[in-house]
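Removed from the display is one protein chain of the complex; every other protein chain stays in position.
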Amino acid sequence: MSGTFTGNQGLRIEEPLIFELDSPGQSAVDLPEPPAVENRLGAAERTEPIGLPGLTEPEVVRHYLRISQKNYAIDAGLYPLGSCTMKHNPRLNEKMARHAGLADLHPLQPQSTVQGALELMDFCAEWLTTLTGMPGIALSPAAGAHGELCGLMTIRAALEDRGDARERVLVPESAHGTNPASAHMCGYKVESIPADDRGRVDVAAMIDRLDDKVAAIMITNPNTCGLFENYIVRIADAVHDAGGFVYCDGANFNAIVGRVRPGDLGIDSMHLNLHKTFSTPHGGGGPGSGPVVLSEALAPFAPVPYVVRDGDGFRLVEHIGDSDNKPYGRMKGFHGQFGVFVRALSYMLSMGSDGLRQASSDAVLNANYLKSRLEDLLSVSFDGPCMHEVLFDDRFLKDTDVTTLDFAKAMIDEGFHPMTMYFPLVVHGALLMEPTETESKAALDQYADMVRSLAERAKAGEAEMFKEAPKLTPRRRLDETSAARNPVLRWADRSEGS
Amino acid sequence: MRYLPLTDADRQAMLAEIGVAAIEDLYKDVPADALLDAPVDLPSHKGEWEVERIIGDLAAKNLGASSVPSFIGAGNYRHHIPASADHLIQRSEFLTSYTPYQPEVSQGTLQALFEFQTQVSLITGMEVANASLYDGATACAEAAMMACRVTKRSKMILSGGLHPHYIDVTATNAKYLDLNVINAGVDPNRDEPAHLAGLVDEETACVIIQNPDLFGRVRDLSALADACHEAGALLVVIVNEIVSLGALKSPGEMGADIVAAEGQSLGNGLSFGGPHLGLLATKEKFLRQMPGRLAGETTDVDGKRGWVLTLSTREQHIRREKATSNICTNSGLCALAFSIHLALLGETGFTKLARLNNANAVLLADKLDAISGVEVINDTFFNEFTVRLSKPAEPVIETLAANRILGGVPLSRFYPKNDAVTDLCLVTATELTREEDMDALSSALSEALA
Partner (left out) sequence: MAEVKFTDQHEWLLIDGDVAKVGITDYAQEQLGDVVFVELPQPGTEFNQGDEAAVVESVKAAAEVYAPVTGEIVEANNGLEDDPAVINSDAQGEGWFFTIKMSDAGELETLMDEAGYKDFIAGLD
């Protein structure tokens, strides 16, 4: 199809795997000769080669540049992935994280030598607890799912502390898959609560399931349909009356940061995604950070380590036996995603309380604007204003032979990353769009016009165009079936004579 | 504000298009008394240089390990990261992209992950590796739970020579599940593999052992692997200094069934302990019980080679409560940094780097052993070893720190109540350790122990 000798297409260059670029003996790192001493490796010394390829610096740089050009990114364009909050990643964050005296600190240095780092963690904690109106916090979880597990474990620890571990956790049908997975990892059975026809948790159904064996409800608010759970206080009260706790999945905090405090809604523990609401970069799949804010009842059970004020300075409490509280254990090695804290703090200081409040408003405004620009052509799943993301379903594609997947693939040719598809599961063929506040009106209009044109083309019967999309990307649709039937998960030397 | 493109004119126009008078109308579902009418009580926005000054002031209160002689390891290691590695991971397309759910626009990330998985398989000597977990400690916990699923048994035996954080994290993860965690207890004098082999029985899901261990000792684990396999148990090998694999027999060669490791040493700086990089590698027959993401090779409709995330039915977004793990976001960019660094090193660079680390540690150990009041207790080590001092180690380390030398990690940092380790200290050398650093440590130690 490309018609060129190389297979390249202008600036888009085909690039093999590093293993296929091997120049045996080459290295891009100049190292001195090791001093001639007897090694101390005993019987475990390596005798076999590893099989890593050798390259020099120009080859390595070229390799990664070329493959990077095959990625879409926030810096390239609007990235409307619902519940992911693909907002701009400020470069100041990167500069701060690399600061000498932060980037080069070893976690096990004597605490007297890292007082600034402990203060930074405390400062970050203060911002997060103040924004959420919650008194306690566990900073160590490494990502949202990890935070969910931590939040549930504090709940279980609190329940066991009063001799009543209970058995079940209620999880809405619309919840992200990490929610039931986390509950399961905490030893709880999961019971699913249906959504009502307004896209919210069916409160009556939920209350019906409440008994003295329910440890907690896991609720996402705003929820995965992009809607605020307006009965949250009633839900929280009912759960508390039954002796349980309310865990909130805070992935969608971007809609309400600076405008609503989860502590005012009766929430007991809630994870935050610093790599969503607080602008730290997604990096192709992490690293993230999932600190968990905690109510008065749960704060004593936060895991180690945590920072406390100690006279004029700060102290890291690392051992359960050293704690004045009742930590349930430890979530990860060392102290948490410190490099991510620095980035998040840099963002929070830059935005300030006023900026964060404006950000959430603009996020909600942008999503509602998209909704109003698209609702005549696409099928909005639920009536009323949405929060920071808007949910459509595939009713508008009925009788067109175009699926949500096909629609998404056509967006790719138009130069956009598709929205989240097929999630949440409570509607058919979901299309969940979250523009975030860092998109201009012009960018939103361009995106909306593009979606409109695709919807019109689908309704006009151009199914074939959609089925063949994408056509303009370095790779077109890939065979996921054979990737799963015959997994090839590493390069193997399949050349002659190997 | 520099990150908010909407102007007031835009906002007005958009509100009009939506058909509401004010932004508060869009928040009508929030209970009225929970909707704040003013910003939260925190400072307002700041320009870049103000932020830099605040954060710079916090940084100035710390003693950076790159600015003084530094001998601290114990699970995080100070290595040289080539300039091009940090430069490449800051490319927008890597830094600001998301999980590769739409493979047609994520071939960069997917190809890099496939290369990463291959590199991890090669250095660990295992058949397959995943696309990363959070860190070594959580990878250890995931490996333990995976072993329980594979063997359908619930007893896990943890070596006392594991990094204490790894023990704690594994125990915490198992806490509310019906699993039996046996901690064999810390003992720097014991033949650990032989001891653990004696504990394995028909109820054991796995034995988890670290190599090099907490004290830096290096062992051949083949006999332990055999003992495990005879009882139908799995051997899980932990590596928390990944550079050691350049000089040591791979865990796969020694009979490991699962390898869980910390990859921080390559591509990822210290950063006060995070974010780091969990590695997980295993045998193909256990593939379906493996947690985390996997990039797999395939072809597109034009027959061209490409990559996709695969075997997703193990994961939370499909399997929900029956998933192998709840993990979603992992350590993508850290994995990329690792992969680039290892690509830059190559076979000769990686193995040479490892030999250089060991040689520097040998020089350092000999120098320290010659000091009165210092005894190196290891017969074997890679780049980290344990010294016994004639006084409690922690105050000595504090004295050294006050003199701008980061001398090592006293074992009492991990085991504050264990008298048997009060005089023990872990000391590390890497390729960055110079002779003058070793001399500085020597004289400071001599003085502190006089």
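Each chain gets a letter, A and B, in the order it is written, and its residues are counted from 1.
To be clear about the criterion, a residue touches a chain if its C-beta (ideal position, glycine included) is under 8 Å from a C-beta of that chain, and two chains touch if they have at least 3 such contacts.
As the structure is a prediction and not an experimental result, all values here were calculated from the model.
Remark: the absent chain touches shown chains A, B in the intact complex. From the options B:90, B:312, B:403 or B:442, the residue with contact to the chain not on display is B:312. Interface residues of subunit B with the unshown chain, by the touch rule above, are 288, 312-313, 318-319, 322.
The set of subunit A residues touching the chain not shown comprises 422, 480-481, 484-485.
Operating definition for what follows: only the chains that are shown with their structure count from here on.
Subunit A and subunit B have centres, each the mean of its CA atoms, that are 20 Å apart.
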